[in-house]
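Please read the structure below before turning to the comments.
A single protein chain has been omitted; all remaining protein chains appear in their positions.
Up next, subunit A:
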């Protein structure tokens, strides 16, 4: 694998020009510098990555884990932190949801300790991205299933950091109240004008105004934007969720070209 040649020097304000289409660089050794529980079964990892080339909101990184016998496993994780520029050392946050029986997620949520090293490659992906420079002004619908909220939170953080006022709405589907991620932060984002609605599919809190169940077409219609104003839609989560929601958005009249999707895995909720 080749190292990317990074044009320009030092730190600059935004992601470097061309980050959208740049090749991901080679593997770098990152260190876990902080970690916190994001829910009972999810953990946010703060990685110190040397020579991070900068990223856009919505991109992901690849992690490579190495066992004592040299065996390696690689997985992708969306970047939760706000978009950043090139820097000699940047803290990049990801949030890992423990998957029962999972080879990698269980290690990252339970065993990987502050001070430990891990290989990181990225950022990766230039399609599922939102940038206050290119995309400001056009209303945005974020639709998340489970841990699919991670790259969408990066978009919200990027919007906040840029002082951008683009109207954002979030529709967030989780199984149970205790599965929600970033609960306090999403409540705070309401102060910056985020309109958020949560749908619980298996068990709802006592004060919920709807019975547990999947998102309906009527709810997506009411909680999203009218198709006529051509909002940018970002749909992320398990495959079943992404299929159902993106199909419903098209049925509601949204142009398929305005519906960007990121599918996390085979699980169907």
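The criterion applied here is as follows: a residue touches a chain if its C-beta (ideal position, glycine included) is under 8 Å from a C-beta of that chain, and two chains touch if they have at least 3 such contacts; residues count from 1.
In this section, contacts and distances are computed from a predicted model.
Undergrad: Would you mind picking the UniProt name of the chain not drawn here, from "4Fe-4S dicluster domain-containing protein", "Transketolase", "Molybdopterin-dependent oxidoreductase" or "Xanthine dehydrogenase YagT iron-sulfur-binding subunit"?
TA: Going by its UniProt entry, the chain not pictured is "Molybdopterin-dependent oxidoreductase".
Undergrad: Identify the residue among A:126, A:139, A:177 or A:221 that touches the chain left out of the display.
TA: The one listed residue touching the chain not shown is A:126.
Undergrad: For the full complex, which residue in A:52, A:112, A:130 or A:172 touches the chain that was left out?
TA: A:112
Undergrad: Looking at A:103, A:178 or A:192, which residue reaches the missing chain?
TA: Final answer for the missing-chain contact: A:103.
Undergrad: May I ask you to list the residues on subunit A that touch the chain which is not drawn?
TA: 1-2, 4, 20-24, 29, 64-68, 71-76, 103, 107, 111-113, 116-119, 124-128, 239, 243, 246-247, 249-250, 256-257, 259-261, 263, 265-266
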